[in-house]
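One structure is given below, represented as structure tokens, and several questions about it will come after.
All protein chains but one are shown in place.
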Amino acid sequence: MFPASFDYRRARSIDEALGILSQYGGDARILAGGQSLIPAMRYRLARPAVLVDINPIDDLSYIIEDGDTLRIGARTRDSDLERWKALAGYPLIADAAVLVADPVVRQMGTIVGSLCHNDPAGDWPVVALTGRASLVVRGANGERTIPIDDFLVDSYATAVADGEMATEVRFPRPGPGSAGAYYKMERKVGDFATAAAGTRVTLAADGTIADAAIAIGAAGPKAMRVAAAEALLRGQKPSKEAVRAAADAARALADPTADNRGSAEYKKEMAAVLVERALLKTLERLGVGGLR
Amino acid sequence: MKVSVKVNGTQYERDVEPRMLLSYFLREELGLTGTHVGCDSSSCGCCVVALDGDRAVKSCTMFAVMADGHEITTVEGLEQGAVLHPLQQGFWDQHGLQCGYCTPGMLMTSYALLKHNPDPSDTEIREAISGNLCRCTGYQNIVKAIRQEADVINAPQEKSA
Partner (left out) sequence: MTTTDKPRHAIGLSMKRKEDPRFIRGRGRYVDDIVLPNMLHLALVHSPYPHARIKNIDSTAALAVPGVKAVLTGKDLEAAGLAWIPTFHGYDKQMVLAVGKVLYQYQEVAGVVAETREAAHDGAELVEVDYEPLDPVVDPFEARKDTIILRDDRENKTNHIYHWEVGAREETDKALAASDVHIKERIYFQRCHPAPLEPCGGIADMNPATGRLTIYMTSQAPHAHRTVVSLVTGIPEDKIHIISPDIGGGFGNKVPVYPGYVVAAVASVVLKVPVKWIETRTENLTTTGFARDYHMDVEIGADKDGKVTALKVGTVADHGAFDAAADPTKYPAGLFGIVTGSYDFPHAFTELDAYFTNKAPGGVAYRCSFRVTEASYAIERGMDLLAGRLGMDAVELRRRNFVGKDQFPYRSQLGFVYDSGDYHATLDKALEAIGYDTLRKEQAECRARGELMGIGISTFTEVVGAGPSKHFDIMGIKMFDSAEIRIHPTGSGIVRAGTRHQGQGHETTWAQIVAEELGLDPQNLIVEEGDTDTAPYGLGTYASRSTPVAGGALALASRKIREKARKIAAHVLEVAEDDVEWENYAFTVKGVPGKTITMKEVAFAAYTNPVPGTEPGLEATFYYDPPNMTFPNGAYIAVVSVDPETGETKVKRFVAVDDCGVVINPMIVEGQIHGGLTEGYAIAFMQEIRYDEGGNHMNTNFTEYLVPTAVETPVWETGSTVTPSPHHPIGAKGVGESPNVGSPAAFVNAVMDALSPLGITHLDMPLTREKVWRAIRDAKAAKAATA
């Protein structure tokens, strides 16, 4: 109910934050939205000795279309994304933006923070995998850009090392002939996913699938790309059978844990159902219908 | 740790433990007990306040020290003098409360909602308050109450003679 005591430092710049992190190493945690960290601290499941509050860093609040890249700063709130005027151009992100947690939590929660938290049933890791995102991570030794596949290491574990902080997430802009969708099964608003699926499809001029990205969440220790499904779809003409095969590949890959949200068997099946529905939605957004 | 925060228009300076939650800061340091605590997992929304005028936040999921330099509006800050905010009037007129425990959080969430979306549909209202739980009303009259306030905001202006 009440967190254990901790020391608190305010950072007004990225350098200041990094300085504090290097001072305390693994004992210090970044505090951004706090919507995952603070509940964990209240149950005393997390007991950081030091919190580094980066909320004062206004420079980290941005959503920029920079050439072919969408760049989202670490202090950008989920609600900022939700209200972003150009969000419609990113249907995969737009779908997820209204499904994360609940509308009040989204006023403080951040997409970068959520990716750094890497809850196995979180929404943003699935979206980031589907969207082929990458994270910009800065430390004392400079900056590196980590592709999402390498960034998400394990449940609640990422490639951010001690003394480093993630400052930005980047998504390649979907080109013409490209659309995406995100589906989440939840027992009620605010629940973690029982199952989640993100899909993105790019069609070639001849109507075949030039590229496909499929990821599932709440289906293992971390969100996963369904590489087999992606390979299956590449070069294919969109069809009921192709979609079904992709869903089957998702089911085969899914390795969920049983909990109050469902048995492993049910969650596996729902991974397949959601991949199928997300793919059909994606194709409909590309003008390809009649596959249901 | 020192925290300097403006609450309902008044500036406060206090020295608190970093771990003090904003909800308890408001209730116990400042005696503003209108903000309520209903759960321990950031699920219920009884603690919602408005941050910097138009952001509904769960004050139980913020440390008081995070509010340093910011402005908070609580339910006590809605009325102006003795005049109720139209939202409060709406909740009263439409029987949008029974035990009153979720009411401050509902008021502050809808206060923030209407700043961003002054003419929400019933579906949008339900989505906007889906971070606030109620056990008494079944939400139906709360939606009517918020709808009443929206209608007040959106009423065509009276033409002067």
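Order of writing sets the labels: A and B. Residues in every chain begin at 1.
By definition in this document, contacts are C-beta pairs under 8 Å (C-beta built on N, C-alpha and C of every residue); 3 or more make two chains touch, one makes a residue touch a chain.
Please read all numbers here as calculations on a predicted model, not as lab measurements.
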Report summary line: subunit B positions in touch with the non-displayed chain are 17, 19-20, 24, 27-28, 32-41, 43-44, 46, 74-76, 78-79, 84, 88, 91-93, 95, 97-104, 107, 125-127, 129-143
Report task. Over the whole complex, note the residues of subunit A touching the chain we left out. Result -> 1-2, 4, 44, 102, 185, 187-192, 194, 260, 262-263, 266, 269-270, 273
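Note that only the chains that are shown with their structure count from here on.
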Query raised in the report: Quick one: subunit A and subunit B, Cα centre-to-centre, how many Å?
Result: 29
Report summary line: In the complex, subunit A touches subunit B at residues 1-8, 10, 31, 34-35, 38-39, 41-43, 51, 53, 55-56, 79, 83, 98, 101-105, 107-108, 189-190
Report summary line: Per the touch rule above, subunit B residues touching subunit A in the complex are 1, 17-19, 21, 40-43, 45, 48, 51, 55-58, 61-63, 65-66, 68-69, 109, 112, 116, 127-132
